[in-house]
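As structure tokens, the structure follows; a few thoughts come after it.
Heads up, one of the protein chains got dropped from this complex, but the rest are sitting where they should.
This part shows chain A:
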Amino acid sequence: MRQHLDYLKETPSQTAGPYVHIGLAPGAAGFEIYNQELGWDIAGPNAAGERIRVEGRVIDGMGSPIKDVLLEAWQANANGIYAHPESEGDVEDGFRGWGRVITNFETGEWGFDTVKPGSVTDGNSRVMAPHISLWIVARGINVGLHTRLYFEDERDANAGDPVLNLIEWEHRRATLYAKRGERDGKTVYRFDIKLQGEDETVFFDI
């Protein structure tokens, strides 16, 4: 008799569709239902490190900003520790490391406040440059897209980053660098994501 492997198959993904906000950000859809919506406070008030704002747009293959996108961010704290049992060390009380934002329906701009993450060591003891993992879902996107935001001012760390160095087209690494600026005395990193075409952002199959 033929042997069978008894693994299950992963449930297939489907697009989040145009009304993803109803489920994941009902306030933005135009109604209040939950006592608290999740994902609005990534770092919490007690987190150490530099307070930063991250902003950007997601742009489609026609060059238009996408106005119905939802992004999730996942990051370590300033010491490079994730709020998860498999990350060794403690995070500050209230530090979740996860956030969820939607774009403005008129402008396509999104943004979140957080702290700049520290370097994280991967499973082979290689030090990864500070980064924020991003996951993008929207109408027209069949499987959520994974990318990473790195910081353009972390030049030395980025040069040694094992993930950036997997990208053999060196000029494409620049699509993952958020650009540092300042507004009203606050550090703002700009990170536009291009889904397709010229300067297409690098996406990862993780």
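We adopt the following convention: a residue touches a chain if its C-beta (ideal position, glycine included) is under 8 Å from a C-beta of that chain, and two chains touch if they have at least 3 such contacts; residues count from 1.
Throughout what follows, contacts and distances are computed from a predicted model.
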Missing chain's UniProt protein name, "Na+/H+ antiporter subunit A", "Phenylacetate-CoA oxygenase subunit PaaI", "Sulfite dehydrogenase" or "Protocatechuate 3,4-dioxygenase beta chain"? "Protocatechuate 3,4-dioxygenase beta chain"
Of A:Leu24, A:Val101 or A:Ala178, the residue in touch with the unshown chain: A:Leu24
In chain A, positions touching the absent partner: 6-24, 26, 29-31, 33-36, 38, 60-62, 66, 68, 72, 74, 76, 82-87, 96-98, 105, 120-126, 128, 131, 133, 135, 137-146, 148, 163, 166-167, 172, 195-197, 200-206
